[in-house]
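Omission of a single protein chain aside, the complex is shown with its protein chains in their original locations.
Which chain is which? They are A, B and C, in the order written, and residues in each are numbered from 1.
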Amino acid sequence: MKPNIKTMVRSVTGEESEERSFYSLGLVLSILLTVASFATVISGLVPRDWMIPGLIVLAIVQIVVHLRIFLHIDLSRQKREDLLMLLFTVLLLGIMAFGTLWIMSNLAVRM
Amino acid sequence: MDNIFGRLTWADVTLFEVFKDPSIDTAVASAAAWIAVLGAVAVVALLTFTRRWGWLWREWLTSVDHKKIGIMYMVLGFVMFARGIFEGVVMRTHQATALDGGILTPHHWAELFSTHGTVMIFFVAMPFITGFMNYLIPLQIGARDMAFPMLNQISLGLTAAGAALVMISLVLGVFETGGWTAYPPFTGAAFDPGPGPDYWVWAIVISGFGSMFSGMNFAVTIYKMRAPGMKYLHMPVFCWTALCTSILLTFALPPLTVAGLMQGLDRLAGFHFFTNDLGGNMMNYANLFWMFGHPEVYILILPAYGIYSELTSTFAAKQLYGYTSLVWATMSIAVISFCVWLHHFFTMGQSPTINAAFGIATAIIAVPTGVKVYVWMATLWRGRIRFTTPIVYMAGFFILFTIGGFSGIILANPAINYQVHNTQFIVAHFHNVLLPGMLFAIFAGIHIWFPKAFGFRLHETWGKVTAALWIAGFSMTFLPLYVVGLMGYPRRSSAYDNPEFVPYMIVTLLGAFVLLTAFAGLVGTFVVSIRNRRDLAVPLGDPWDGRTLEWATPAPPPHWNFPVIPQVRARDAFALEKVEGRPYVVPEEYRDIHLPPSTMAGVMCFLATTGLGFALTWWIWWLAALSAVSVLIWLIGHSLRDHPHVVIPAKEVHRSNQAWIEAIDLATPVDRDHETKRMNRGFAATDMAEAT
Amino acid sequence: MSNAKPMNAHPGMNLGYGEGAHDAEVKVFGFWVFLMSDLVTFGLVFAIFGTMVEATAGGPGPREVTNLHSVAIQTALLLGSSFAFSWASLSMKYHEGRWRTLFYLSFAATSALGFLIIEFLDFRHWIEIGAVPQRSGYLSALWALVGLHGLHVAAGLLWVGAMTAQILIFGLTDDIKSRVTRLGLYWHFLDIVWVGIFSMVFLAGIA
Partner (left out) sequence: MQSPRRSRLRACRAPLGALLAIVPAAAWADIANFLDPLGPIARFQRLELIWASVLILIAVLPVLVGAPWILWRYRRSNRDAGYAPGWSFNTRLEIAMWGVPVLIVIALGIWLTQATVRIDPYREIDLEMAEGFDIRLEGPPVAIDTVGLDWKWLHIYPDEGIATVGELVVPVDRPVTMRLTTDTVMQSFMAPGLAGQIYAMPGMVTRLNFIADRVGETFAENTQYNGPGFAEQRSPVRAVPRDEYILWTAAATGAPPLDERAYARLAASGTLDEAREAFGQEGDGPLVFTLPDRRLFLRIVARYVTGEAIAPENQPGSPVYDPETASLPDIAVVFGENGRPPSTGPASDAFAQGGICGAPAALTIANLGELPDG
């Protein structure tokens, strides 16, 4: 027994505008964060030593915004497998990328 | 375009080398080329004369049935295994004569150890485990097929394309000579501009994509396609190991792909990733390669652990001891295997802190591995062990694999590693874990599941003798290498000048011949079994008193696996039904079954990527473009057509299942004492029921 | 039954319940696994780039290759493309007709095409100033990383083309919706990778 698609479409039109504003929020946040990243480097307001950490933080925040809003990752049950997969990937990537940078920078100093 | 074949010329054809410059060396090379060519011609001729082309195309090459794809993986593995074994024997023959020389030229020797390693790891071990996972996963989790059947076929096509490139290198040109790891800059364009390293790069990258897609496919299948009621902790241990292997395949292949593609860019386009000059850094390659290479070891060994788990519990007629421990051990191995890669280059010059950190991680990974061995012992304890062929392999595994693990933990200590790295000690170690660890499991697994796949058992006496030969051959060939390794004999060395090595190398040579006999024994087992297939037939499907869902189907299982998707309540679903005395229940209602349609996607991808790899190796640019464009156009075209499912009517399912159930009703259950006798038709009387 | 929300699997699908939804869920999850594997690939190329940042061998460095105007335009185009795609997903989810979806999809594609053109102009400029990948390890890593992303975008464009044809032929069937959803995941994923590239390659390069 499949529910009638037409009635379902009607029952959810309220949700459409809700989702639209959510996506728009994502767009606004992304623009703000991108502008902040550019400003970090070119405005001259941020001390040099803080630039790269600042860029890293802004990039991570923006990635989380993208994941949450555009890729619909959340803590609900049906997304749990996706989220776990993502976290596991981040863990492995962390091991590999951190390991690579650690090993190679150490080797660079000792060569 | 001055030459439509790029840089390929007549001089690259190795078939006639022996006539131009007769020697043992060229004779070996040309013989190998002729065997490859004549073998291909013979297969084509056989198919033509028996008019089997249509059958091959319809039933096999275009099939998306996971069982058939699994079998094709095994066949591919066996063809390549034959090559790998022969190469091994030629190499050992050379080494036994290598005091100050040897029968081969150093160049040919280098080609041999490089192809032997590449073939054995990528085109024997990988197809074998992929084949097993393909065949078993859907059956064990109660599914009809993989999550992505067409992708599954494409994976096979890509793996076969890699294998094809390695085979083509026998006939056209030379192969790479820097070992299966192919470290630059030795394999870079500055030192080896020839086609050898290109063959390696493209074979590895293309088959690597195949393995990666397989991994994703298996992972999704296990995550999403389990039968209703089958919780994660109800899955057979093999499925757990397969799940972890799939995750490793998904995440560990990217470093290899990246390293391979960068090497390809260095060689083809003059990039500077791993070159000597302009900021290239070969240490990056070592780092990337082993970031793949170490998880790869566990990709190969975990499914083998799964097979050992299934076989101990089956042939001891016991529930598996410590299921949860095994699951935890498997998962922790999967994760830790990503934290140990540096132990393959302890001697590159990094600080002792880093060496110690990775040394400790390596020692830690031994804990779950050790636990597994104890778990299998505990499973056998107070069992009723039947000494069938798989148990013979298992016995060999216990002793030999433990020795391999022993040497592994020794290698984990950087202080010792400085002395034995890159020596024959390493060669002994990894053969010691891969042969008894992985290959024995594959052979044991073949004995167990061959009857499921083909409907008849393998000949038991032949099987046992072969198993004994493998064990003896392995011990003779590889254990002496530990000693010469400690004495400072480097690996990959075509000659030595220490006469003390000679006796060891002669034992090794004898061992290699025992291994060759064992291989012949394996072939003999198949031949004898096929001849006696009527006596060995087990059409009812459960010759070994199996415990998991795949045994609750006829042998061979129908295309759709299960007439009705089973409901699962607990672990060892089929064993439970048998103990409770109600296996083989007739379903209340049959429904139409929808199966994915056949497709030529796999063949297309095979042809296109073989062409692409060959073209990039020989700089035949038009062929490269043609291959890439044609496969893209085909795939897009494919997506624009409708591909209706194949529907098996409920009546057909009913008829087929009813015939099987009726045959079981007529049969008498066979006691385990007669398991290997003719009366075993695949309807088992279970030991477990008697005890409870 | 009447208040069942059709959000059973992933955004952009209103497939109802039953076999179709399960099938779509499996496929979308499978694609998610692929993306994660691809993420590792990108992460490793990033890491290699990190180890080679200083390997300029006296050739052009980050300052010479970074054109912030161009990077800003590329960022805007890619973000716009991503946003347009989410609009396409929404119209696929809430509206029956195919044209509305195709309309937004064409926006996404045009924007991405613009991105590729600007990127191509950048590449041409790099070649002009001698910043070719054959010059140094740094430039090899740069071209590989930016090029890999560009190649993904180009492949995505091809996919949008194929998808458009499929929508025209089949209409918005369950199967097609599931495919568009996967394409959407891919599209947004590429945007995430670009966030990494403009922050860590270009901005950090001149910081």
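Note that in this section a residue touches a chain if its C-beta (ideal position, glycine included) is under 8 Å from a C-beta of that chain, and two chains touch if they have at least 3 such contacts.
Since this is a predicted model, take the numbers as computed values, not measurements.
Taking every chain of the complex into account, the absent chain touches A, B, C.
Touch with the chain omitted from the figure is made, among B:I35, B:I364, B:A650 or B:A663, by B:I364.
Taking the complete complex into account, B:L104 is the one of B:M74, B:L104 or B:I299 that touches the chain left out.
Among B:F16, B:W53, B:F191 or B:W621, only B:F191 touches the chain that is left out of the view. Shown as candidates are B:L112, B:A412, B:A428 or B:V631; the residue that touches the absent chain is B:A412. Residues of chain B that touch the chain left out of view are 23-25, 93, 96-107, 110, 177-179, 183, 185-186, 190-191, 193, 276-279, 281-283, 316-325, 345, 347-349, 351-353, 355-356, 359-360, 363-364, 366-367, 370-371, 373-375, 377-378, 380-387, 391, 395, 398-399, 402-403, 405-406, 409-410, 412-423, 486-488, 490-500, 502, 506, 672-673, 687-688, 691-692. Although one chain is not displayed, chain C still touches it through residues 51-52, 54-59, 61, 137. Take chain A: the residues that touch the chain left off the picture are 105, 108-111.
Assume only the chains that are shown with their structure count from here on.
As a whole-number value, the distance joining the C-alpha centres of chain A and chain B reads 38 Å.
The residues of chain B that reach two or more other chains are 223, 251, 255, 281, 284, 288, 291, listed in rising order. Each of residues 81, 88-89, 92, 96, 100, 104 in chain A touches at least two other chains. By the touch rule above, chain A contacts chain B in their complex via residues 81, 88-89, 91-92, 95-96, 99-100, 102-104, 106-107, 110-111.
Note for the complex: chain B touches chain C at residues 147-148, 212, 216-217, 219-220, 223-225, 250-251, 253-255, 257-258, 262, 265-266, 269-273, 277-281, 284, 288, 291, 632, 636, 639-640, 642. Contact residues of chain A toward chain C in the complex are 1-3, 5, 7-9, 11-13, 15-16, 19-20, 23, 26-27, 30-31, 34, 37-38, 40-42, 48, 51-52, 55-56, 58-59, 62-63, 66-67, 70-72, 78, 81-82, 85-86, 88-89, 92-93, 96-97, 100-101, 104-105, 108.
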